[in-house]
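The complex appears here without one of its protein chains, the remainder shown in place.
Going in written order, the chains are labelled A, B, C, D and E, and every chain counts its residues from 1.
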């Protein structure tokens, strides 16, 4: 199976913040943004794998900036690394000022998807070959995140998580 | 400000999986579950703080089990620990078999909320005083998770994350 | 078929009032509350019968209190009595004050469901055995309500509705 | 204030049954039909009173017929009687066979609305003057239903409910 | 196949403008009105043909009047002309003033639908026989619109569009 570039899965979803998606402060509900990011990331994972994909996990997501009603929100998703049957998808979210056009980063998120066949059984996916510096940085970090997931889930012993262990001992 | 028990914020949201919330495999979309959990956790954070609350972050969430169309899903949220103006909310999700009534754990998630006043400024919240063994376990782990967040966000040096560091060195 | 307690079907659905569910006075639409109560009651009927259930009727529902945007609404449903293939479900709705946590009763409603098999044919359900004083009171009143329904539908002669007739003659 | 005919408030809402409104048997959810009827009845009450109207109560509603996905459903609402500040709205629901055009009655419902001013205070509405035989029949029955509501709510003694009492003694 | 009158397909959809359907100026989104008109027109086409119908095209639609939140909107659709397997549906939209009941025309639109069988293959539909003056005027104009569509799509040479050509030369 031939490896692919992250840009081959790039998915852009630009949409407004509608009144039905806001909280009592008139800002976008965190939960609604999580749902939009899930749809965009799922399309990116599908573009990489050309398979049905299901959400396996969501990594730490920080909501740094309130997104007001009527804003234009752009969710951009790309597969950052593939592991046999799973794919890490990196998501960047921008909010655009309606009047001067400035885009500001609203948050980043990382979702993991598994490719499945029609019966729901996991299925192999192509490897990722990062191209840009940012893609490479995210590709490398993906391994540490995977080890962290495994450690936190009790499926890997901390001392086997070589990539991650270094982070806490190298200082 | 008097501390509260986790059970004082306990929020139960039982609902069906409707056709508009399913993916092409006829299972609940990951993103829809993320949105439901956000609403339940937001109510729990509001019950603890009696303030408007906004989603600050979502910790690692694993989707271990597909939730089919028509299932009865119970989302249960409780504040597990409070840190000055923020609250960690622990969420348990069960799926119920319609015919024999067996409940199985579908997943767990951890969201963090910040209490704000009407102008959106962070506001102090009561401390949490865990009661049951599980509440105490989650209360203790919350500190490690907070340190991990700070380290990953570059806001704390790994060697200051004493709770977390122990995890990787004590073996 | 073994009888069950009302508490075995107890279903709690706590959720917010979202902007998409409000009328021009910024209060929850009556119709939206009717729909939420239908979903909660349907789950309760399913928990009692372990069957697919379909709404058969809605009894007199009074909306005594406006429910403002952003409120936390708790719908609690329990099967109050079973009649061969049908179940009366009693629903209590509370609204919670966000700032002091006071819960006030917003309304009560009674729905009837029929249990059906996969072809849609009515199917027998367990009897109800009330436990608490309130459950017993609702269990007894359910028979009067059933007779009233039958009389109003022209399916029972008023003089056969012994339970109901007493209500109008005993004074 | 001049009285009005029921036909002056007649409101017709024809729409499809969409996939997002169906239960696991692929029929329209009872709760969704309750919500549609509420919107249509609210418009009828607004046409009669030319005021903001809020749902006050829902009378016994029977769901006699399953309404399959893709059906064309017509909800027709007319004010059947007015009582000072409240209006009884009678709702007829038809389902239409897509292939031969036959319309069959799916159910009837009765909702009560109160007219309010901008501050939410009840406000007087015009009287109803029925024209057709069916309108007169529903107008007359509305008084019995109102007495029944008052009796069931404990706001009228059964022996004062003269219209209703006759029903149980005249046989 | 016997021809039908336009009134046999007349479809009336009266509904409110809900908060979830409004733009930042608190008026109905153009796109939401387009979707409502599509549903009403699709029902009208189904009533004429007694077939499944799919949207084939939307003609020039002008939005002349903003429709504020809380308005009562009536969409009325009738088949204006049939061409073998397709139907032109003419849609009139009125907005009603809540307080004095005045209806004003908000816009007109023309959609075209194709009747299909269960496999999606186009299927013949009855002809239209206009009755009123307005129905006749719209029936006649439908031919010019069809020629215009064909010319703009490059499927008819301008000089064959006899009806349309006259429009530009007769002055």
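In this text, a residue touches a chain if its C-beta (ideal position, glycine included) is under 8 Å from a C-beta of that chain, and two chains touch if they have at least 3 such contacts.
Predicted model, so just to flag it, every value in this text is computed and none were measured.
**Q** If I'm reading the header right, one chain is hidden. Which shown chains does it touch across the whole complex?
**A** A, B, D, E
**Q** Among E:55, E:85, E:123 or E:136, choose the residue that contacts the chain missing from this document, as touch is defined above.
**A** E:55
**Q** Considering the complete complex, identify which of D:3, D:20, D:102 or D:159 is in touch with the unshown chain.
**A** With D:3, D:20, D:102 or D:159 as choices, the missing chain is touched by D:20.
**Q** Which parts of chain E face the unshown chain closely enough to count as touching?
**A** These residues touch the chain not displayed: 23-25, 27, 29-32, 34-39, 42, 52, 54-63, 66, 109, 111, 116, 120, 149, 151-153, 157-159, 161, 164-165, 167-169, 171.
**Q** Quickly run down the residues of chain A that touch the omitted chain.
**A** Per the touch rule, chain A residues meeting the hidden chain are 11-16, 39-40, 42-43, 46-47, 50, 52, 72, 96, 98-101.
**Q** Against the chain that's been left off, what residues of chain B make contact? List them.
**A** 19-20, 22-24
The rule we apply is simple: only the chains that are shown with their structure count from here on.
**Q** Relative to chain B, which chain's C-alpha centre is the most remote?
**A** In terms of C-alpha centroids, the chain at the greatest distance from chain B is E.
**Q** Quick one: report the Å distance separating chain B from chain E, using the average Cα coordinate of each chain.
**A** For chain B versus chain E, the centre distance works out to 49 Å.
**Q** With chain centres taken as the means of their Cα atoms, state the distance from chain A to chain B in Å.
**A** The mean C-alpha positions of chain A and chain B differ by 20 Å.
**Q** What parts of chain A, by residue number, touch at least two of the other chains?
**A** Where chain A meets two or more other chains at a single residue, that happens at 19-20, 23-24.
**Q** What is the complete set of touching chain pairs?
**A** So the chains that touch one another pair up as A-B, A-C, A-E, B-C, B-D, C-D, C-E, D-E.
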